[in-house]
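Sending over a structure as structure tokens; questions will come in a sec.
Not every chain of the complex is shown here; the ones you see sit where they belong.
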């Protein structure tokens, strides 16, 4: 959904901005939700998106269809701030709804890119919500514009609408298949037409999409936690390469691609999915704890206490503590009120840095040898600051343990990673990283270790069970748009001034 | 620019709403302005649009090009409220700018319809500002959508962009000509590309467009008053059927249509143009005074004073007073602070009605026989209320005189008229109208009288000098979209909820 964010110089500038400093993390791109046939379609969609808020905090949108018209609300900000009023929900009339959460970037992403996207086709209306990123969107967009298409957004997802609009098939499902056969990359799609909801996952199922049921109505969602919040029951995952067409008559499955083994993104387990979600039949919380257990087996530490970097390091810390039989302690307190943009007026105050978000619980840290556990390392700037915070709070030794292998490669499938040269693990070996962080020791979970945490013997090098290029450099699809002249990657001549 | 507003039931509802009651008037659709080569392009465009504010108060937009990117600001509300800040003007970088004022309607016209419209074409960017209305836009839109186009607005103007994008010509001017050869109706267009400004008027020149110069740079604008505000000099009018292409190298004229006599809209003289503008080489103020003179000759009244309905009735009143040698008096005071939406909480207060906008100056009215002069009558509801106001203020006799013939037919070229059945003159003869208004006498200017006011002997029935179908029923172009099933006129399935 985000080719605008992978391309062009302007987009990466903010990464070095101070206000994002505390956010040295991977970012997921989106959450999607859809429901057909329910009198409270919009309300349930708002709740589902609220449960998926961790997948995208920048913007949210809902499109409904009431049998006569489509209704659309797309807003910057959190679901709970924009879709919490009865008046908004009431405007979103109809028993069919699709919704979308967009992840957080800065100014240059505007309302015109907020999903669901909508088009009036000659077959009727069509609303589209996309989680993932297409790797040939730019190439397709150039071709479309050459033949007279006018794009209203800079979103990669819009090319799907144009391919659909231009398909010479008659039926909408055939047109949809026609369109997705031309796109490459990662996608979990939820679409609405005048009489059906369509769900689809890319041929290897990089991005998640599940099917649920509530009050006899089908639901599509990115994660099971979006079912739980509304009391819907989990039915099954949409399979890789599957297209599900849901009407009042029921669900019909299509398989427009040759069958291949699934290869979902490993980072759903490591970081993105909510701990209470079930992904691929496995509890995310259990797997994260297991990563901590595995990490304790691979890289034990002679220390007094286990300290999680909150909140994402907590499950692995519990596993590590249980395996190593060391006490689990809240050595770092996270300020949940932190805004994204707390700007310090003076350089001399800037040094306060990470304390806006994390503060040391000195009474438990002081004089101790501690194991500090995080889920992953991206640029390493936060790790460095937290190690320093621990020493300032009186820690005797800080043993850094990362419940994930080193991240060495950028993503092009919808995870917002910095460019490869900014990744700490692309710049240093483990010892270099340890020095950078200033830790007493540093260890990462091994590649096989992470596969073992999920329940495999290890990674199958011939047929890897997961999409794991960020850790291995093995991209599962061609990166069509990455070839050729980077200057040609400008999406629009229109600067987005507001 | 407004096929959305001519079609569909929802649009007319507000006409009966109280808040519009005081606005029983014709409405112009737009003002356009463009400039090329000036360092203050955006600031001058804002000022030009400000001078054209009377042509559209709902929304305004400016698009500029800085040699690298286009910059766009489109806002609901007045130019003076939205484009008055240095920060906004600074964001609109570049020496080329095009701007647009949109007239006032209610909720269902949203930001997506605010102009200038913009498209990324494979030849570069293209911004479009349109004054007028296409009479085959709906038909073209249906064809475009059938062949895969996705429309981002419900504006008739957008079809021009799609025709351009799809033209198989190579050069942008050829594409533009290709596009306008397919459209019917009224248009004055100002467009911006990466290296030129294009101006065009429809084959009979229904909507106005003039050329000016400031600091050696060409300006295009709807009226000369937009030149005066920035100190630009008037060069000439764009001729009917002419396309002017302006680059740094100068102005180049194209004539893609067979030559025909011009037939500009008579209502620019009657109502729309600002009195200090020069239209077709004639002073609008002079002509309006002349209409008053002519009216006094045709329909004198034995009365004590002449009272204009402010502000639009003032020039004709001055003419009428001078011709009849009766004193001109401000018998009605207009409240210039009136908002569009002063809503009374209770039915019993609603009866106050028109006094929000107009109040009687009783001291001058009381005991007098008055001639009340207005520029035109649409539904007649305001006329009726003002006649009543005059009697309540003690007028002995009220002689209503209208400086325009009866309006009997709707417009389809960009003037926002009610449907024919709502026009007072379509329902009643003059005596019926007099009774409806409750006036002592009522007279309208004759058709020939209005032509005489402009300087002709009278209307040439074989080759009318003006577009005057609202007065005569003779539409100057086919009304393609008005044929066929009205239900098929729905533009979009997307309800515009916000």
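Per-chain numbering from 1; labels A and B assigned in written order.
The rule we apply is simple: contacts are C-beta pairs under 8 Å (C-beta built on N, C-alpha and C of every residue); 3 or more make two chains touch, one makes a residue touch a chain.
Because the structure is a prediction, the values reported are computed rather than measured.
Engineer: What is the total copy count for the complex if 2 chains are drawn?
Structural biologist: 4
Quick note on the criterion: only the chains that are shown with their structure count from here on.
Engineer: Once you find the CA centre of chain A and the CA centre of chain B, what distance in Å lies between them?
Structural biologist: Using C-alpha averages as centres, the distance is 50 Å.
Engineer: Can you list the residues on chain A that touch chain B in the complex?
Structural biologist: It is residues 69-73, 91-92, 118-122, 124-125, 142, 145-152, 161-162, 165-167, 194, 492-495, 497-498 of chain A that touch chain B.
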